[in-house]
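Every protein chain of the complex appears in place save one, which is left out.
Order of writing sets the chain letters: A, B and C. Residues in each chain are counted from 1.
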Amino acid sequence: MKLRVGILGATGAVGQKFVKLLDGHPWFEVTALAASERSAGKPYHLAAHWLEDTPIPPKTAQIIVQNAETDLLDCDFVFSGLDASVAGDVEEQYARAGYPVISNAKNFRMHPQVPLLIPEVNADHLALIDRQDWGSSGFIVTNPNCASVGITLALKPLYDAFGIETVMVTTLQALSGAGYPGVPSLDAVANVVPFIGGEEDKVETEPLKLLGKLSSIGVEPAQIGISAQCTRVPVIEGHLATASVKLTTSHVPLSAVLKAIASFKADSEIARLPTSPDRVLDYSPDHAFPQPRRHSQAGKGMTVSIGRVRECPVLDFKLVCLAHNTIRGAAGGALLNAELLAARGKLKHR
Amino acid sequence: MKLRVGILGATGAVGQKFVKLLDGHPWFEVTALAASERSAGKPYHLAAHWLEDTPIPPKTAQIIVQNAETDLLDCDFVFSGLDASVAGDVEEQYARAGYPVISNAKNFRMHPQVPLLIPEVNADHLALIDRQDWGSSGFIVTNPNCASVGITLALKPLYDAFGIETVMVTTLQALSGAGYPGVPSLDAVANVVPFIGGEEDKVETEPLKLLGKLSSIGVEPAQIGISAQCTRVPVIEGHLATASVKLTTSHVPLSAVLKAIASFKADSEIARLPTSPDRVLDYSPDHAFPQPRRHSQAGKGMTVSIGRVRECPVLDFKLVCLAHNTIRGAAGGALLNAELLAARGKLKHR
Amino acid sequence: MKLRVGILGATGAVGQKFVKLLDGHPWFEVTALAASERSAGKPYHLAAHWLEDTPIPPKTAQIIVQNAETDLLDCDFVFSGLDASVAGDVEEQYARAGYPVISNAKNFRMHPQVPLLIPEVNADHLALIDRQDWGSSGFIVTNPNCASVGITLALKPLYDAFGIETVMVTTLQALSGAGYPGVPSLDAVANVVPFIGGEEDKVETEPLKLLGKLSSIGVEPAQIGISAQCTRVPVIEGHLATASVKLTTSHVPLSAVLKAIASFKADSEIARLPTSPDRVLDYSPDHAFPQPRRHSQAGKGMTVSIGRVRECPVLDFKLVCLAHNTIRGAAGGALLNAELLAARGKLKHR
Partner (left out) sequence: MKLRVGILGATGAVGQKFVKLLDGHPWFEVTALAASERSAGKPYHLAAHWLEDTPIPPKTAQIIVQNAETDLLDCDFVFSGLDASVAGDVEEQYARAGYPVISNAKNFRMHPQVPLLIPEVNADHLALIDRQDWGSSGFIVTNPNCASVGITLALKPLYDAFGIETVMVTTLQALSGAGYPGVPSLDAVANVVPFIGGEEDKVETEPLKLLGKLSSIGVEPAQIGISAQCTRVPVIEGHLATASVKLTTSHVPLSAVLKAIASFKADSEIARLPTSPDRVLDYSPDHAFPQPRRHSQAGKGMTVSIGRVRECPVLDFKLVCLAHNTIRGAAGGALLNAELLAARGKLKHR
């Protein structure tokens, strides 16, 4: 019998992606949806301005949307695609009421007892949930920002093998990262906007927690200096990033870097999860790889594509990485987190 | 009486921009055009697949195109918008025949006796032309690559005031930089291509010559470490770049950096040239500044726009700069070079 | 001494275009601006999210914006770029207060005593203003919808020469027609939206009034059957339309149609107006003409481009036409209307 899932913020862009990805899921089944007061009381297909290129799953389309701020959904756990302006209060309320909360919102990402989780990177951080105390059996698990996740996954094998001292990164981010209606078309078409509010700070700090070491006093952040510049480009899906990296180890040859990336694999526990891609990282020596429109869908949006790994005349190595921002970087990442929790027996029928 | 101008590579994208910018020029007049054998013998309006959004100047439209590889144009000096595959031979042939050659091609940019020139940056390098010996009074002057020019102009005031040790740069380059037909639309629309052949090398080396010091033995390159990553984005005109800079001087406050940029001016000799913009650099504190579609046309395409100047958590400062790639970065830059030569009496009626 | 101009709706996309086009105008000078309550009290450069690619004219930038719904501007006449939701009341209030109102809004376009005016098409309709009675010397003049204007100008020479029975038209309209923020980028990039609210009705009716005959009882609409389908395409500026036309006259040869278009000229009274383009219609036999990005700027945005005139296997002739939607189709069209009024002595210093 499948676990019953509620989705908070179900009508937004991330909420819609949850609905799509959960359609036909082997372990989970959507049974309840919540959004803002404006949507409450309507069947989902009337409440949501549906943006996906496949139809709304028929059963989900008929679910009556509830009010995320006042109702508690009838389900075993919740995904949160809520806007940051309300996610803090609502998610805390669910945790206090005993729900596991698998959140894509930023509010609790840097909270000392809340795991900021990418299963292939820091599955051990899940132990933090036992240190959460919401006066109930509830807990909160978060996934990183859509721009942080690709970079962190690309850096992970280098960090493990050689240590990393410094990363200089510039992101070229897709329009879907801003939700809907999001970026006005007159700002987007044939243009670049060299600013995304709050984004550079996230890219400079989240990877440090993700790559950090869990100790008895919490997560000790990785000692990496990251500098980020974030831009918005007229792309639908797929955040691209250029990165230059200085390793802690000296004189690492390019071949060793390529080998570390090529041999990177998820632990077998993770690799067996339904949403886990065949390849966590996909490296290609093709000089025009990766490209958002062509490669974001790799591994059904869960694979991070890496290309142009080469020496840097200033630091040690340069590379380009690409991750699907609304799948690996949002709903898909949260879903993988939930699957890991389920596999470890942390999600139960209520 | 105006100087008579010939344009080599007149039918290409850069050649067309020369034609457009020279329309109504106070000092120069187009009298001859050359292109490939395929175009030779046709009137310009039939030979060129015109790409500009204003019509071909009527007089130029009727000029019969000559063969750039075999004919010598009847004019006082030439602009070269030739493709690199033929520019080397043809430009040398013109120099040997006694013509001043004002070239946008890459072939002679790093030649020790050829000035790589941005008038506001290194007008003194023009002295190099007296050291050229083509067996005639001819000489060659070049302007930098379309991606190098914006970055170099943005760095110039910081280099002068504080010295620069390191620059990490990522470019987001417009489609027009690839000429016509250039990038296929299926590679461009809603996509980014993270590779432009040969471009990173140019961005890592040309600024060193531009900011270098002229001595009796040539140009001593500036001692700056530059690392570049170059990408192609679906923008029509305007190359954007993100840059992080480490200064030679320690503890420079942000206010001093902003002041250096804001107070930067061209020498009065340069400022009086017809194509010289009112402001060489345009800085705005607006967080979404600059944007290619909105700001490339500043100073009729000759102003470099700078925004988002802020501290860098790894190096010293970050900034974003934007230059019009086919004006300041190609035909307009070459035209300003020619105007400086004319003002100094180096271009004469033949 | 220039006439003093007020702009209603000055912060919107059309209002901004008025500001831009009036910069340096030989007859008119912007002295007052009004917008919504939210903007009132702020200097224009802070109230407007400026969208043009040239800077705000410095003097206009400092004007304090007033409240369009409550204040009466100190000026000789007003341009209205107001949203239809408020334009009706505000424009009537100005007319009652004795102001000439030159409006781009739709509210009064079909009013029997209000001229819907394209100077090259129906300058004689201006006589209608003498039949308006607002209890003052005020009056209202309107210009057509941005999609109607190009089609009407393209049809005008055919209507005059041969009569028109039927027109089947499909429009491909630019994003700027929807204002700012307007169309969300996720609806626009690499997409077409085959619906624009209210637009088809305007395209099917406005040309009938424009081409109609002024009589003692009002404008008798032209007896043409028009069917329109309106779509939104990812273009910044320039509404393209395909049209098939059945003429009233039988057996008109293609050459006669081409001659009618090519020989079309504005009356000398109109042709002398400052904003009047050299050519009202620009026809080219180039099979890929016209294109929005390349040809919208013809005649500084006031020329309508016509191409692909050919026989229609069902009706008589097919053609493609293009007009700049925010210049000829909005602010520029209104400006030309004001110039005609001024030339006829209908705008006076107050």
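The working rule: a residue touches a chain if its C-beta (ideal position, glycine included) is under 8 Å from a C-beta of that chain, and two chains touch if they have at least 3 such contacts.
All figures in this text were calculated on a predicted structure; none of them were measured in a lab.
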From A:K209, A:H239 or A:R293, residue that would touch the chain that is not displayed: A:R293
Candidates C:V86, C:V193, C:L258 or C:A271 - the one touching the absent chain: C:V193
Which residue of A:I7, A:L82, A:V189 or A:V309 touches the chain not shown here: A:V189
Touching the absent chain when the full complex is considered, from C:P100, C:P234, C:P277 or C:G301: C:P234
Absent chain, residues of chain A that touch it: 51-54, 189-190, 236, 293-297
Interface with the unshown chain - residue positions in chain B: 51, 175-176, 180-190, 234, 236
Touch residues of chain C, complete complex, unshown partner: 166-168, 170, 172, 187, 189-195, 197, 204, 225-227, 229, 231, 233-236, 240, 242, 244, 287-294, 307-308, 312-315, 318, 320
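The rule we apply is simple: only the chains that are shown with their structure count from here on.
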Chain separated most widely from chain C, comparing mean CA positions: A
Same vs different contact residues, chain A with chain C, by half of numbers used: same
Centre-to-centre distance between chain C and chain B (centres being mean Cα positions), rounded to whole Å: 39
Centre-to-centre distance between chain C and chain A (centres being mean Cα positions), rounded to whole Å: 48
Residues of chain C whose C-beta touches two or more other chains: 51, 189-190, 236
